[in-house]
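With one protein chain held back, the other chains of the complex are shown just where they sit.
Let's look at subunit A:
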Amino acid sequence: MRRPAASLIALALLAGAASAGDIAPGERRSGSAFMAPETQAMQADDTSNPGMLWVLQGAGLWGEKAGRSGRSCAGCHGEAVASMRGTAARYPALDAASGKPIDLTGRISQCRTERQGAPALARESDALLAITTFVAHQSRGLPVAPPEEPRLDPYRETGRQLFTTRMGQLDLSCANCHDDNWNQRLAGSAVTQAHPTGYPLYRLEWQSIGSLQRRMRNCMIGVRAEPFASGSEEFIALELYLMQRAAGMAIETPGVRP
């Protein structure tokens, strides 16, 4: 009885090795699992996690009236602890009006300009990052739960294609590193599996909090490709694919990364 079972496992392993690509669900690890214990401790303790400074700023902005409407976020949504719990786990989501996917930052911007009637905040501005971090923080510990929306599927497919397409002067795709070589190191740094569970997150290298798009821009510059525009459809498609890929993993916002 034992031998057939053992050979079956061997066969399965072979099959796994042959189709290099997707990471097996049991092997998925958050970027934080690759960090030094000191950096993990920094993220775990809210009094030493610098990302909490933006959560604090976001909490202030949540209650601040803005724009022609004279209303704050809290004026409609109430206490974020209840109303925003799980929100970040579902984004990017389908924007019913345009029929296109929209990310969390985009939704906050939309709410601000269209409903609050306030001047738009720049996409990577401290204030917009702070509100996004504050909202995403309300989902900390919850599993990533991409919406089961068939109209998003074509965008997810676009995202998957972008992820697996070689680009730039170095001619590398995201998958070359993050699917096939995540257990290796690149010039001393862990490669990681590129799960977007901690964003917006505090990077010690940036000395600031930053968005997932900023991180992807970094990677694109790294392979010497021209980065997509901030807030572009390509980035949102990639984000959709990454969230699908990380479905079920716990949200960590605000994460800390080296």
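Note that a contact is a pair of C-beta atoms (placed from the backbone, for glycine too) under 8 Å apart; a residue touches a chain by one contact, two chains touch by 3 or more; residues count from 1.
What we mean here is this: contacts and distances are computed from a predicted model.
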{"item": "Undisplayed chain, where the name is taken from the UniProt record, one of \"FtsX-like permease family protein\", \"HAD-IC family P-type ATPase\", \"RNA polymerase subunit sigma-24\" or \"Sulfur-oxidizing protein SoxZ\"", "value": "\"Sulfur-oxidizing protein SoxZ\""}
{"item": "Among A:S48, A:S125 or A:T165, the residue in touch with the chain that has been omitted", "value": "A:S48"}
{"item": "Selected residue (touches chain absent from view) among A:S30, A:Q57, A:Q213 or A:T253", "value": "A:Q57"}
{"item": "Interface with the undisplayed chain - residues on subunit A", "value": "46-48, 50, 52-53, 56-57, 60, 204, 207-208"}
